[in-house]
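Note that this complex is displayed minus one protein chain, with the remaining chains in position.
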Amino acid sequence: MKRLTLFLVVLLGAYLVWTTQDLPDWGDPASPANSYLSTHYIKKAYEETSVPNLVTAVLADYRGYDTMFETVVVFCAGLAVLTILRRTKRKHKKNVKFRPQREGVDIILQNAARLMIAPMQLFALYVIAHGHHSPGGGFQGGVILGASFILLALAYDLKSTLRRFKENTVLFYSGLGVLIYAGIGVISLVLGGNFLAYAAWGGLLGISEVEAHSYGMLGVEIGVAFTVMAIMFSLYLDLASGGDLDEGL
Amino acid sequence: MNLYGSLLWQFDLLIIPMVIICAIAALTIRDLLSATVVFGAYSFLMCLLWTEMLAVDVAFTEAAVGAGVSTILMVATALHIKRKSKD
Amino acid sequence: MMSAQAPILILLIPLLCGLAITLVAQKSKNLAFFLILIGMIGSFSAACSTLIQVLQGSAPIHYRLGGWPPPFGIELVIDHLNAMVLFIVSGSALLTAVYSRNTVIVEIPDRVHHYYTLYALLVSGLLGMVATGDAFNLYVLLEISALSSYALLARGRGLAYLSTFKYIIIGTIGASFYLLGVGYLYIKTGTLNMADLSQMLASPDMKESVSIKTGFVLIIIGVWVKMGFFPLHGWLPNCYSRASTTTSCLIAPLMTKVSIYVMIRLMFSVFSVDYVFNTLQFQQAVVWMACIAIVAGSISALAQQDLKRMLCYIVLAEVGYMVGGVWLMNSNGFAGAVYHIMSDVMMTLCLFMAVGAVIYKTGDSSLESMRGIFRKMPVTATAFLIGGFSIIGIPPTCGFFSKWYLITGAVETGQYHFMIALLFSSLVNAVLFFRIIEIGFFNRFDDSGHGIHQKFEFSEAPVMMLAPMLICAASLLVIGLYTSFILRNIVQWTIPAGL
Partner (left out) sequence: MYMESLISFIVTEYNYSAALILIMIGMYGMIAKNNLLKKVIGMSIFQSAIILFYISIGYKGGASIPIIKHGSGMADHAAIDPTLYVNPLPHVLMLTAIVVGVATLGVALAILQKIYRVHGTIEEDEILESLKE
């Protein structure tokens, strides 16, 4: 079985590597992929949305529909893990057979974490807010925010972290994020535009349509950050405790 | 032979074998915790590779998600199960 | 104004209702059910409105998301084919939602609201896959429906976790193949919009390109994995048969048919008839594979002792019908396959609902649980009977007409092996269902033949389960009776040019 798989995989791999001779050269500026849509985005995106980071502009505006469902994917994963692992309180007593043991309190780790968490969160907020002008945006910022909570749970323990960031709050934020994203789309629909057409917000906010795109993107990035933060933390909670939220790593 | 003036293609040639070695190592190491850590290294090298190809946003995300959160999730799972693997 | 926004509302309403369930319906199971019902009704009415719009005007509806013109933004494109599929998917999701009232509380008592949220996400993912006109967007929605189905399937009976894990592995390979195939298309054309792609791919040097061919093969293999076509079907029966009742009612009919829709869309809207059948040379091979799928599916179904597993193998055989019909390279075969998407959703749904009701009442899914079914649960048994007749292909149920067109297509192109496979499968299905009917109706003795008359008391499933089941069964007859109407007004329009 293993030999057969290896043989098939090598055969398929050799064929696929052979097909690369038909592909345009690596780094060719004139290749179809680098010239057609991409040229339009590079030339027009800044003019049409006033967002210099082209990746953010395309991600949150031109292909904003994709990004909404990407957020939904994250939300869905969080719910899926929760549905699969989490058990009601009564039954789980002997669920986790083997649990990593923690010995004593690590003062160095705890103090380092205490020093790091606040700057991490500040940096995450910067990444979210400054995503229009520099690399970053809702996902990256959200992941860093989530990671700061994971660090808290790793350095201290799960119980004390959960006292600060309650389980229900985590779920609420994850739903809220998607709702912010979809809500911005629905309001532009109500305002007479198409779904996710941020230009429709211009009249409501009293700004030009180009600026409305920029603000709309900021709004959806915040929504994305909420969901990603909550779900990253929730994934850690469930996977590290085996679903019973008693004790982490 | 036109290499389109890439500044860093030598760098590229250097990282790619390392990425492949990490990928193979992550699949062959028998200790699952080590395998997940090697997988974290793989993600990080991938992220370097993408930075070198100027995909800064993607590299940033991969540094946070791939090398960070996914590795933590895998370590969390590896600690919950028997650490030795048969292959 | 609302009707212009209908295409997006079809999938937006279930999505928003799913979110609302997570946010407000944590405590109340009734509220969760109420919200899911609202979501499905909203989605269904938007789908109806879209279908009417498409039927009235002959041009497809284009909906620009974010107001950006394609190919720069993403667009939804609704023509006759996907208007029909949207209608049937949202309709059957609505029926399943009504049906789930009783079963979910029994099977997943602790997480009803999460279950319904995942349900809504799955439905909006499937509807989004059908509505979208963008190749990459299709991948994202494919993953949403996949992820939510993993979660729903994992909460099943017995070894559900193991089979779901296998499904995750296989499903990810499929989705990644699809993504890689789209990458090959993107690298050669520079676009992701389906209409734009098809224009680019029509040029002669694209037809000769090895990487486009590779891309096509990767995409098709990816979609085949998702639908469980013959050599790639291993995960499907285990996974679907171990799922809970509502989950299998929702996923088994819809997932495979939506994948078939995706295959048709990619074959004929991104590539072209000429490319698929003339430039590539494996049309014959695919029809042979479809024949094997049909025969193997039917024989395996005959060997099963578990009702749900039996139905899963029937689903596999039906996938063979549709893939074969599309690849016959004939307009009648294609019409039969498209018509069969519609009828097959309804007949599998009807059968799974009936079996679900039996399981709900008896707690058992073996063939023996059907014993005395006509006395105990006459309504369920009637629905099961109609669904079974439709699978066999007895007129006037819709199964007969789809089979008729498929066979006509096979004869017209001279591919008699496909016709033989279809007839064989009908025969096997007849044996299968008459055996169950025999158990249910005539055989009221136990196996030793001592003639102990068991008393079968009337104990029918609740009305909330019976009503959707009966609507399903009735729709099988209605679709059958209005065949010519459906063919003239919908299916005729979907046949791609040049077939």
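For reference, chains read A, B and C in written order, and residue numbers begin at 1 within each chain.
Basically, a residue touches a chain if its C-beta (ideal position, glycine included) is under 8 Å from a C-beta of that chain, and two chains touch if they have at least 3 such contacts.
Here the structure is a predicted model, which is why all the values come from computation and not from measurement.
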Going by the stated contact criterion, tell me the shown chains that border the hidden chain. A, B, C
Provide the residue numbers of subunit B that touch the chain removed from this figure. 1-6, 9, 12-13, 16, 19-20, 23-24, 26-27, 32, 35-36, 39, 42-43, 46, 49-50, 53-58, 61-62, 65-66, 69-70, 73-74, 76-78, 80-82, 85-87
Where subunit C meets the chain that is not shown, the residues are 136, 140, 143, 147, 150-151, 154, 159, 161-162, 164-165, 168-169, 172-173, 176, 179-180, 183, 186-187, 192
Could you list which residues of subunit A touch the chain missing from the display? 1-2, 5-6, 9-10, 12-13, 16-17, 20-21, 23, 25-29, 31, 33-35, 37-39, 41-43, 45-47, 52-55, 57-59, 63, 66-67, 70, 73-74, 76-78, 80-81, 84-85, 95-97, 133-135, 139, 228, 235, 238-239, 242-243
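The working rule: only the chains that are shown with their structure count from here on.
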Can you tell me which chain pair comes out on top for contact count? A-C
Mind checking the centre-to-centre distance between subunit B and subunit C? Centres are C-alpha means, answer in whole Å. 38
Averaged over CA atoms, how far is the centre of subunit A from the centre of subunit B? Could you give it in whole Å? 19
Interchain centroid distance [CA atoms averaged], subunit A/subunit C, Å: 31
Two or more other chains in contact with one residue: find those residues in subunit C. none
At least two partner chains per residue is the criterion; list those residues in subunit A. none
Report the residues of subunit A in contact with subunit B in the complex, numbered from low to high. 25-29, 53, 55-56, 96, 98-100, 135-137, 139-140, 143-144, 146-147, 150, 232, 235-236, 239-240, 242, 248-249
Please output the residues of subunit A touching subunit C within their complex, sorted ascending. 15-16, 19-20, 22-24, 31-38, 40-41, 61-66, 69-70, 72-73, 75-77, 79-80, 82-84, 86-88, 168, 171-172, 174-176, 178-179, 182, 185-186, 189, 192-200
Touching residues (chain side subunit C, partner subunit A) in the complex: 1, 5, 8, 12, 15-16, 19, 22-23, 26, 63-68, 71-74, 110-111, 114-115, 117-118, 121, 125, 128, 134, 136-137, 140-141, 143-144, 147-148, 150-151, 154-155, 161, 184, 186-192, 209-211, 214
